[in-house]
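As you look at this complex, bear in mind that one protein chain is not there, while each of the others sits in place.
Order of writing sets the chain letters: A, B and C. Residues in each chain are counted from 1.
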Amino acid sequence: MDLEAAKKLLESGGDEKFKTIIDSLPHRFMEPLIMKGIKVDLIQPGRLLCSFTVSSRLTNSANTLHGGVTASLVDIIGSAAVYTAGCPVTGVSVEINVSYMDAAYVGDEVEIDARTLRVGKSIAVVSVELRKKKTGKIIAQGRHTKYLVVPSKM
Amino acid sequence: MDLEAAKKLLESGGDEKFKTIIDSLPHRFMEPLIMKGIKVDLIQPGRLLCSFTVSSRLTNSANTLHGGVTASLVDIIGSAAVYTAGCPVTGVSVEINVSYMDAAYVGDEVEIDARTLRVGKSIAVVSVELRKKKTGKIIAQGRHTKYLVVPSKM
Amino acid sequence: MDLEAAKKLLESGGDEKFKTIIDSLPHRFMEPLIMKGIKVDLIQPGRLLCSFTVSSRLTNSANTLHGGVTASLVDIIGSAAVYTAGCPVTGVSVEINVSYMDAAYVGDEVEIDARTLRVGKSIAVVSVELRKKKTGKIIAQGRHTKYLVVPSKM
Partner (left out) sequence: MDLEAAKKLLESGGDEKFKTIIDSLPHRFMEPLIMKGIKVDLIQPGRLLCSFTVSSRLTNSANTLHGGVTASLVDIIGSAAVYTAGCPVTGVSVEINVSYMDAAYVGDEVEIDARTLRVGKSIAVVSVELRKKKTGKIIAQGRHTKYLVVPSKM
């Protein structure tokens, strides 16, 4: 184990080309990056069914959909599903969890199925499942718990 | 609740400027985006202490560090901590969970403290905590569970 | 805040009557205690639908089903569901999580719906949901992740 080499690798953050691109990115870039190419196939109170094709820009070193992207989708699509249930405030995240069950490769069509399990006065819980569109095989399942009052009262 | 408007908002993914930028991004862009600006303050077997300053490109609509970024850090820094423990394979993620406890604003200095709780032959668990460097106040705490054998045997 | 009083309360563990009963309990008593009165309504490969009536012995100080009982059901019924999927070993628990969404009172009929999300060679994940039988309202939803090889190889 060469810890100095590991430190350098972690701090390099990719080559110079990446650095120039990243420094020039606009603010609040995370959400557009994750959501680009998402189609809404069904929207109902408390239910949101979306789909997208895995792009190479969102993969990890194993060339599969990055786990951080999946967690971000549980965050963003989960919040949107709570909104569809008629919730007047967006609230803040309390807990997000994700079980990773299968890899998704570049070009794979992925279905995101978000269902609110509870939307109360203060606490909302939503389940978000990613599946391969062709086979229905589950890629990941997570839950997102939100506190529905303004952050200052948290 | 105007569900059609919500659908349009979700599918728009930001304005045209975002779209052009995103389409031109290189592959495996997620990890460099999240890791840019991370400093490694301490690296030991099973322990990794890092720090970064919250940039505006990684914020959400409330101008605070995006929850998906925090989850991605639990993923990436957690994996790196398992690696420092001398684990010969990087493995695959089984479960990631995050409790969100406080908001981090643009310019805030954040400390990331990752500690392996268990590194066995097949299963590793690591705790990752984000704190405000100035006050020590916890922003988020998560756990990342990895399966340490090659994906095909999963 | 009287910390000494809190300490005494935690250590008392109920009055003397409880102590005598508990000391005389047989070994491996937890599972029979939790499972007593459970009916299996449906059993299929990867699916287990059970039901029970909330008993007063399993309530907390608010007279509702104890959170530890719900977590134990996610553990036990989740394991049984993995077994129905044809898994040759019972394996060990890696992670259990539960979102609590509604209270269940003494006499409430509760449905437990367990579905395997993944049963691989080494890792299984099962979702376990508790619902009120009358209304279908969700009481709790959890996931149980198991490592399917013998503990010594973990």
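Here, contacts are C-beta pairs under 8 Å (C-beta built on N, C-alpha and C of every residue); 3 or more make two chains touch, one makes a residue touch a chain.
Worth saying up front: this structure is predicted, and the values here are computed from it rather than measured.
S.K.: Touching the hidden chain in the complete assembly: which of B:Lys8, B:His27 or B:Arg118 does that?
M.R.: B:Arg118
S.K.: Please identify, in ascending order, the residues of subunit C that touch the omitted chain?
M.R.: Listed in rising order, the touching residues are 1, 3-4, 6-7, 10-11, 13-14, 17-19, 21-23, 25-40, 43-45, 48, 50, 56-63, 66-69, 71-73, 75-76, 80, 83-84, 86, 92-100, 103, 106, 151.
S.K.: Where does subunit B touch the missing chain, residue by residue?
M.R.: 95, 97, 99, 101-102, 117-118, 123, 125, 127, 138, 141, 143, 145
S.K.: Contacts of subunit A with the missing chain: which residues?
M.R.: 94-95, 97, 120-123, 145, 147, 149, 153-154
FYI, only the chains that are shown with their structure count from here on.
S.K.: With chain centres taken as the means of their Cα atoms, state the distance from subunit B to subunit C in Å.
M.R.: The separation of the two C-alpha centroids amounts to 31 Å.
S.K.: How many Å are there between the centre of subunit A and the centre of subunit C, using C-alpha atoms for each centre?
M.R.: Computed value for the inter-centroid distance: 29 Å.
S.K.: Quick check: what residues of subunit B touch more than one other chain, meaning two or more?
M.R.: Within subunit B, the residues that touch at least two other chains are 94-95, 97.
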